[in-house]
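Take this structure, written in structure tokens, and hold onto it; I'll ask about it next.
== chain A ==
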Amino acid sequence: MTLLTIDSLTKQFKGLRAIEEVSFTVEPQSITSIVGPNGAGKSTLFNMISGYLKPTAGKILFDGRDITGSAPYRVCRQGIARAFQISKPFPELSVRENVLVAASFGRLGVRDPMATTTQAIDICHLTPWANQPAGSLSIGNLRRLELARAIAARPILLLADEPCAGLNEKETRELTDVLSKIREAEVTVLLVEHDIKAVRRVSDRVIVIEAGRKIADGAAADVFADQTVIDAYLGTTAS
Partner candidate 1 sequence: MRGFHKPVPATVWALAALLLAGAVVLPFVASPFHLRLAQQILLFGGLAVAWNLLGGFTTYWSFGHAAFFGLGAFAAGLLGQQLGAEFSVAARLIIGLAFAVAISLVAAVAVALPVLRLRGIYFAIAMLAFAQILGEVSKTFDLFQGAMGFPLPLLKFPGLEKVQLFYFLFLLFCLVSVAVFVLVKRSRLGVGLTCIGQDEDTAAMLGVPTERYKLVAFVLSAMLTAAGGVLYVYGLGFMTSETVFRIDISLNLILFSMVGGIGTVAGPLIGATIMILLTQVVLGDLLDLHMMLTGAVLIAMVILAPKGLLGLFRRAWSRRRLAETVEATP
Partner candidate 2 sequence: MDGTLFFQTLVDGLILGGIFSLSAVGFSLIFGVLGIVNLAHGIFVLLGAYLGLALKQTMGIDPLAAIPIVCAALFVLGALLQLTLVAGAVRRSSLMSSLLITFGASLILRDAVILVFGPDVQFLSSAWLVDTFHIGDVIVDGARATGLIASLLLLGLLSLALYHLKVGRAMRATAQQDFAAGLCGIDARRIYAVTFGISAAFAGASGIIIGLINPFSPFDDTYWTLNAFVTVVLGGVGSPVGALLGGLLLGEISTFSSQYVGSLYSNVFIFSALLLMLIVRPNGLLGNAYKGSV
Partner candidate 3 sequence: MTKISRRTALGLFGASVVGSTALRFAPARAQDGGVIRFGGSLGMSGRYAETGLNIRHGYETAIKYLNEEMGGVEIGGKAYRFELGIVDDASDPARATTLIQRQVDEGVDFFLGSYGSNVVLPCAGITEAAGKIMVQVGASADQIFTQGYDYIFGLFPRASRAWVTSIELFKTIEPKPKSVSIIATNGAFSKLNAEAAAAGCKEIGIEVLDVLELPEQVTDASSALATIRSRTPDILITTTVDQNSLVIVRQMIATETNVPLLYQFLGPQLPAYRESLGAKATGVIMQLPWDASLDFSDPVFGDTESYISYYNETNKRPLSYHTVGASACITTYVEAMRAAGSIDPAAVRDALDAIDITTAFGPVKFTEDGDGDPILMGAKIGQVQDGKIKVIFPTDFKTGELVYPTPTWAQKG
């Protein structure tokens, strides 16, 4: 059974087609990565899944239910959480409080906010900073706070938006470790990422998008061997 089904999704912005008839599925407890050059429409896709944008056409099915055009908080309550590329902590709240918010809202169902919070902070190696205001964290810690907050929402599916952008080698490795741990916790991950190394390391499956269209879909090794992908993706990043 598939967890997420994207069915011919299209988004039109005043004459510009940001996403055109994109379809794919995400299997439970996998890490699926979406890659593609800047402006390919990855963020638009995420925004539609998480409820910030309404698709012009097409359907999003999550766990068998149609969530096309649902409000962000409803999407979250169904069990989809999102970690932003640019961390958006609540700066005046402490790290623990930031995570606690997600733990006390997030997916519907039985909650134990305190336990979830402690666990999420632990998974993301944030315990030493738990009582500091989020506004004072370093970039690497902020990224992990963003992830911690997302998983504290107890998602079935986690949307992670370029969690490794701007991180150094060591920080990237820490972060991919966290992602793997998250999968071990039976959370499905949908990742948008630029760092090919990181993608290769963690992904079960890779989807490539260019100019709003899906151009490849398959296991990481196969996809990165595909000539169209190399031309489209690697070509543009090189130029």
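Assume contacts are C-beta pairs under 8 Å (C-beta built on N, C-alpha and C of every residue); 3 or more make two chains touch, one makes a residue touch a chain; residues count from 1.
Candidate selection criterion: all candidates are chains of the complex that A comes from, given by their letters.
Here the structure is a predicted model, which means the values were calculated and not measured.
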| item | value |
| --- | --- |
| Candidate from this complex that touches chain A, chosen among 1, 2 or 3 | 1 |
| Candidate 1-touching residues of chain A, taken from the complex the two chains share | 50, 52, 71-74, 76-77, 81-82, 84, 88, 90-93, 96-97, 100-102, 104-107, 111, 113, 149, 153 |
